[in-house]
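Note that one protein chain is taken out, while the other chains of the complex remain in position.
Chain lettering (A, B, C, D and E) follows the sequence in which the chains are written, and residue indices restart at 1 in each chain.
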Amino acid sequence: MSRYEKGKEVLEEIQKRPLEEIFESIDDIAPDMSRFVVEFPYSEIYTRDEVDLKTRELCTVAALTVLGTIPQLKDHIGAALNVGNTPNEIVEIILQMTAYCGFPKAINGIVAAKEVFIERDLI
Amino acid sequence: MSRYEKGKEVLEEIQKRPLEEIFESIDDIAPDMSRFVVEFPYSEIYTRDEVDLKTRELCTVAALTVLGTIPQLKDHIGAALNVGNTPNEIVEIILQMTAYCGFPKAINGIVAAKEVFIERDLI
Amino acid sequence: MSRYEKGKEVLEEIQKRPLEEIFESIDDIAPDMSRFVVEFPYSEIYTRDEVDLKTRELCTVAALTVLGTIPQLKDHIGAALNVGNTPNEIVEIILQMTAYCGFPKAINGIVAAKEVFIERDLI
Amino acid sequence: MSRYEKGKEVLEEIQKRPLEEIFESIDDIAPDMSRFVVEFPYSEIYTRDEVDLKTRELCTVAALTVLGTIPQLKDHIGAALNVGNTPNEIVEIILQMTAYCGFPKAINGIVAAKEVFIERDLI
Amino acid sequence: MSRYEKGKEVLEEIQKRPLEEIFESIDDIAPDMSRFVVEFPYSEIYTRDEVDLKTRELCTVAALTVLGTIPQLKDHIGAALNVGNTPNEIVEIILQMTAYCGFPKAINGIVAAKEVFIERDLI
Partner (left out) sequence: MSRYEKGKEVLEEIQKRPLEEIFESIDDIAPDMSRFVVEFPYSEIYTRDEVDLKTRELCTVAALTVLGTIPQLKDHIGAALNVGNTPNEIVEIILQMTAYCGFPKAINGIVAAKEVFIERDLI
């Protein structure tokens, strides 16, 4: 299996939707960007056994709350749910981030989580 | 048990050293800062059952790698080891952060981890 | 008076609206987040005499301009007005931030201020 | 020629639109902000011969991708086109930023570029 | 009085040392950088009456705590003292930043303040 195929498999498992849909907004002007996402983090990192996907996605939710990039945070809150985290666990880690990035970014993280939970009829 | 006592217990369990030592550098000019650390994140968040300490500390390592504050990152790499993470798991999560904060901060995170592992004779 | 009541009093004095309204967007999925905001910064910090509320809110406007979190910046521009700062003083501090965070974030701060001033019929 | 006139000339050459239009959203509440933009970066820096405008604007696109301020990033993607960069060069530099600021901010940069290219009928 | 002379006067009043000493580390390779600092923020902003220097410097301490640039934070903690703020007021504003930028950056701010206070025999 090529690096691309391996990454595609993991990414679609985590995102529960086809690759084309995930990257449709950028594939026409920067097709290499989605190839990089597939071949580098998904194929090279998320496939490794050292840490399970459930924990990895919670760590990514933590990181993106601190970074403050809302579209990607919402994607990974969805991914965190897909690989077995509960809404409570996700909210808990965003709450924990208050200590590391302050209230504004943590509150924006909670708002993002709420939007994802509503889209999925979880609340 | 008071909020302070509850937070002190968890913080000392995670850090494996007495509170006075952890905050000795700031306690003379800002004693409330260490009280806030004890009473707010440690007493109110780290004590909750929603997520275990092992996962919480990995998420904090992820967050601090993105934030780039090296002294606190080193403290929490130590804490992550104290609550049961292996050096491999910690390195793995810092590697994963490359995708979210870029190579410079992730490489600085690896250098921080190496310093902690050397201090503890783990490598 | 409990920590919560003390924080609620200060927060409502600063925000000039009831607590329930301030946190309505997050209270259903993360009620502890609003409790933390009330009990920690408002009850423990904003109540202290070392610095008056007028100066505190200008400092928070400065901080949030640098941080770039627009919803919270707008909230605190409103709070800065509520505790006695003039629109001119607020604009002046955002202008000053140009030197510390560059033009893009400072200009976004000015745009945020303008939105708040329009909502309040100040311009 | 005064500092202001010199900066206005360069800024209008780069932005290809009159100054009044560029700053119309902030000029009523903070006229000094637009004067600072004209007199400081445009008059004092962009006029210097050490680096040409084409390279300067690519560097600014790189910087704003890392900073994550989308309105200014879009302005400077437009400016980068105006002074002679191709869409491909701009996309390439945003792709390169993946290594320094991670995928989320770089993907947001690509989305911003796409919006500018669509507005200009370039794709 | 020229823009440069006006800025030099304010900067030396705030920093309580000659300009040459403040910028000695960068003046040989980038003399325009120190000229920009003098002519732009000090001559154009810090000279204005809208906000007094005491409040301006507290706001700058707040901003630099969030930004995390320690050398400049220490410079402005010194400047904040020079224009009439007490050590307690400075510590208080850094404590307040905990809510907006999290504990790691706020603790690093307290450590910076302590270093300045020690250099000045204030503690």
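In this section, a residue touches a chain if its C-beta (ideal position, glycine included) is under 8 Å from a C-beta of that chain, and two chains touch if they have at least 3 such contacts.
Values in this document were obtained by computation on a predicted structure and should not be read as measured data.
Colleague: Considering the entire complex, write down the shown chains that touch the omitted one.
Modeller: A, B, C, D, E
Colleague: If I consider the whole complex, including the chain that's not displayed, which of D:I26, D:A62 or D:A113 touches that chain?
Modeller: D:A62
Colleague: What is the set of chain D residues that contact the non-displayed chain in the whole complex?
Modeller: Interface with the chain not displayed, on the chain D side: 37, 40-41, 45-46, 48, 50-51, 55-56, 58-67, 72, 88-89, 91-93, 95-101.
Colleague: Which parts of chain B face the unshown chain closely enough to count as touching?
Modeller: 68, 87, 91, 94-95, 98, 102-108, 110-111, 113-114, 117, 123
Colleague: Of the residues in chain E, which ones touch the absent chain?
Modeller: Residues of chain E in touch with the missing chain: 25-26, 28-30, 32-33, 36-37, 41, 64, 67-69, 71-72.
Quick note on the criterion: only the chains that are shown with their structure count from here on.
Colleague: I need the common contact partners of chain C and chain E, sorted by label.
Modeller: A, B, D
Colleague: I need the common contact partners of chain A and chain E, sorted by label.
Modeller: B, C, D
Colleague: So chain A and chain C are the same sequence; what rotation in degrees superposes their CA atoms, nearest 5?
Modeller: That pair's rotation angle lands at 120 degrees.
Colleague: So what's the Cα centroid distance for chain A and chain D, whole Å?
Modeller: Roughly 30 Å, centre to centre.
Colleague: Can you work out the whole-Å distance between the CA centroids of chain D and chain E?
Modeller: 29
Colleague: Which parts of chain C, given as residue numbers and ranges, touch two or more other chains?
Modeller: Residue numbers touching two or more other chains: 32, 36-37, 40-41, 64, 67-68, 72, 91, 95, 98.
Colleague: Which of line, ring, star, complete or other matches the graph of chains that touch?
Modeller: Topology of touching chains reads as complete, every chain touching all others.
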